[in-house]
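Let me give you the structure first, and then I'll get to my questions.
Here the complex is missing a single protein chain, while all its other protein chains stay put.
What follows is subunit A.
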Amino acid sequence: MSTGEVQHPGLNLGSTDAETHEAAGGDVFGFWMFLMSDAVIFALLFATYGVMLPATAGGPTPASEYKIGPTFVETLVLLTSSLTFGMASVAMKHGGHLRQVLSWMGVTLALGLLFLGLELHDFAQMFAHGAYPTRSGYLSAFFGLVPLHGLHVLTGSLWIVVMMVQLCVFGADSRVKINVLRLGLFWHFLDVVWIAIFSTVYLPGLIR
């Protein structure tokens, strides 16, 4: 049998739950296709941002609006939340206590919400400086790209809440396990998009 084989991207259940592992192949691969098409959307918004960068219309510029400190903290928070979700997936895969899985997911949720709070604080400061989406082409492109990632994080946080409820109600059955695997892919994917954001949007704007 193919329990030792890698069936899909992300953490594979393998021999810990052979039946679900077989079933997970198609389901998780389908979700992976959604993620890749989402990646294409993000890539085109990155291209738009790159093209719009000089179109500041005499208004705020990247150098005047971005701050390295908060961006670094946000990066660390999101990266750590990726690790804690990984710990939740490993705990679930190896039949750890439900409480263990739920607490790792709770930590991930808290970090995700902290990230959103920090990001909203940044946006509020930008608005206070007169950097709002309709000010210039550059700001339209910025607010098209970065808050879309924020919306994804918000969706992911809601999804974590839904999965915590499902784990409490149904326990770690086959369907719930596959859902958690998919949520894991989504959450790690958001961290990958954030790497692209800080290394093409924030840091280049701050180079002196």
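Convention: contacts are C-beta pairs under 8 Å (C-beta built on N, C-alpha and C of every residue); 3 or more make two chains touch, one makes a residue touch a chain; residues count from 1.
The working rule: contacts and distances are computed from a predicted model.
**Student:** I notice the complex is incomplete. Of the names "succinate dehydrogenase", "Ubiquinone biosynthesis accessory factor UbiJ", "5'-deoxynucleotidase" or "Cytochrome bo(3) ubiquinol oxidase subunit 4", which is the UniProt protein name for the chain that's not shown?
**Tutor:** From the choices "succinate dehydrogenase", "Ubiquinone biosynthesis accessory factor UbiJ", "5'-deoxynucleotidase" or "Cytochrome bo(3) ubiquinol oxidase subunit 4", the unshown chain carries the UniProt name "Cytochrome bo(3) ubiquinol oxidase subunit 4".
**Student:** Give the residue, chosen from A:98, A:148, A:176 or A:203, that touches the chain omitted from the document.
**Tutor:** A:203
**Student:** In the complete complex, which positions of subunit A touch the hidden chain?
**Tutor:** Spelled out for subunit A, the touching residues are 2, 5-12, 14-16, 25, 29, 32-33, 36-37, 39-40, 43-44, 46-48, 50-51, 54, 68, 71-72, 75-76, 79-80, 82-83, 86-87, 90, 93-94, 185, 188-189, 191-192, 195-196, 198-200, 203-204, 206-208.
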